[in-house]
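If you scroll down you'll find the structure; I have some questions about it.
A single protein chain has been removed from this complex, and every other one stays in its place.
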Amino acid sequence: MTTQPSYLDYTGNGTGLKAWLTSTDHKRVGLLYLYSMISFFLVAVGIGVVMRLVQLYPFQHLVKAQTYNALFTLHGVIMIFLFVVPGLPAIFGNFFLPILIGAKDVAFPRLNLASWYFFMAGAILAILSLFTGGGAPDTGWTFYAPFSLKTGTNISLAVFGAFVLGFSSMLTGINFIVTIHRLRAPGMTFFRMPLMAWALYSTSWIQLLATPILAITLVLVILERFFGIGIFDPAKGGDPLLYQHLFWIYSHPAVYIMILPGMGAISEILPTFCKRPIFGYKAIAFSSMSIAGVGSLVWAHHMFTSGMSEFANMVFSLLTMIVAVPSAIKVFNWVSTLYKGSIDFQPPLLFALTFIFLFCIGGLTGVMQGALAINVHIHDTYFIVGHFHYVMFGGTGFALFAALLYWFPKMFGKMYSKRAIYASWLPLFVGFNMLYFGMLILGMMGMPRRYYVHLPQFHWMHVFATVGSWLLVLGLLMYFGTLLYAIFRGKKADANPWGGVSLEWTIPSPPPLENFETIPTITTGPYHFAEEEK
Amino acid sequence: MDNTTHAPSHSAHPGYGTFIKVWVALLVCTFALVGLAHLGQGPAVWGLLTLTPLKAGLVFYFFMHLKYEPPLLKVVVLVTLGTLLIFFALLFADVAFR
Partner (left out) sequence: MTHVHRDDFGSRLGMWLFLVTEMVLFGGLFIAYSAMRHRYPMEFHHAGAELNAVLGITNTVVLLTSSLTVVLSIVAIQRNERSRAIGFLSTTLGLGFVFLIIKGFEWAAKFHHGLYPNSAHLATLPPGEQVFFGLYFSMTGLHGVHVIAGMGVLAWVLGMVVKGTVNADKYVHLENAGLYWHLVDVIWIFLLPLFYLAA
């Protein structure tokens, strides 16, 4: 069928590890990200489990209080900066963006590989910060001033690691925007692009416009720690609230960097398994852009109780409510896509629907917090932690699981055991809801986040949540175990196992080195199913 | 897409003279700014708010060739400046009313 070798078999670049570490092929870079991120993810899951065990046996001193502080900082830093922020764009964006728009590679392949090296350098710096200087950072992943300026732990190196990771993120964003503008196949207009490409496009813009604010904030923290410039230090006339503003100007849009590509992947999966075009293509495309836009204007809803002006509280509360609108538009469109579709219930669809369910809970609890009065009550409680995990793990995490199931046969040319995946879903889903709905309830009861110990009245719910965390881990092990087994022993997968119609299903599995023998000419929209033409 | 955009895509390059004129304008603006600053705080702030963006605009438009580029690049710059302006305005929703 094709004269080109698959990208996995290509040996022109040497063999073994060298072939991977020096390859500028966007597909190999995507897999490098996949392997490194899943490793970081599992480490951070392990840390999370230890934290749950501490809460299961309060006052038993499983770990020291200082260690507990380091654990939740680490869990946050690894999950946010090494897994969820770069997750979908770096893995599936790299692997599939060029294929989805009919290109041979991204616009700057060498820069793309360099981004991965920046990513790994940042990760290594963050890991080094645990064992050097004053020990593991204990500020929480937010590095709030003035504590981060004064604590004796090794904040400077950890923060520098995050700075380097930000660089990797920005370079990936630049690459994707140029790729989408310059390398679309003939006939692939913007409104014929698959929605994953739209999602990546809006994500890339947030990466460009928000990440530098984080970079400069972190630089100021480092300068403060080394030279005492005083911008965030109240003793010198500085303003700690300014730190919070600058930090959240990045870190709130970062939440949309995390979720938008997930939404894009879901928008790819649903039409394929409903065998009909997505409902409201343009509405979804524009809602991606408006989430990116409005999502950049809501940052101070993290600061309602910080002593910010009342006027700002009202403005940001309003804007927070508004950002729920485009997210809801997406959910309605997804559900409408299912209506009257001929549904083929395969594992990716199961996980996609789970995403919609969990994301709705995460999103609606988010709207609750946008209301000022409720926010005062639940600020800095487990409610926030629960909400955040519903959006980031239930949302982005499950979207990533769904996307991996959807594209796995294409990426590796192997098919996994669908039964084993169905089996893994049950503990994942039950464990997830026990753990994080438990947290929502704990927060409503008044359990503050990041506390080493808790009052006796919270204990039964902590036990419930901890048991949930075991189920969740069991599900994760089954899920990743199944996929790992499939990479080595899986049956060979067809070029188009799901009956999809976007460009990636027109080429062999795994894709040949340069994706397309001849660059295709596009004449229709992305979800053009035969049944619809009747 | 491969072979469509080879070689210099902008036509009719401007000559040395254009840029030297812009440079003179930039110097004039700089000294006007300094002059205004000597008149007191009010004029200084007005100079800051008008002449500085004007100078930056001249550099962007001529030196950085935005004048000769397709609309996409102009949009990129405007989106960036707009975003910064909104960040600024929303921050002042707090700072100015605290």
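Should a chain be cited, it is by its letter among A and B, assigned in written order, with residues numbered from 1 in that chain.
Following the convention adopted for this analysis, contacts are C-beta pairs under 8 Å (C-beta built on N, C-alpha and C of every residue); 3 or more make two chains touch, one makes a residue touch a chain.
Only a predicted model underlies this, so the values are computations on that prediction, with no experimental measurement involved.
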Where the missing chain makes contact, among the chains that are shown: A, B
From A:V54, A:L220, A:A254 or A:M478, residue that would touch the chain that is not displayed: A:L220
Interface with the undisplayed chain - residues on chain B: 2, 5-9, 13-16, 19-20, 22-23, 26-27, 30, 33-34, 37, 41, 44, 47-48, 52, 55-56, 59-60, 62-65, 69-70, 72-73, 76-77, 80-81, 83-84, 87-88, 91-92, 95-96
Contact footprint on chain A, counting only the chain that is left out: 12, 104, 107-108, 111, 170, 173-175, 177-178, 181-183, 208-213, 215-217, 219-220, 223, 227-231, 236-239, 242, 245-246, 249
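By definition in this document, only the chains that are shown with their structure count from here on.
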Chain B contact footprint on chain A (complex, rising order): 103, 181-186, 205, 209, 213, 241, 245, 249, 296-297, 299-300, 307-312, 315-316, 519
Parts of chain B lying in touch with chain A, wherever the complex brings them together: 1, 5, 72, 79-80, 83, 86-87, 90-91, 93-98
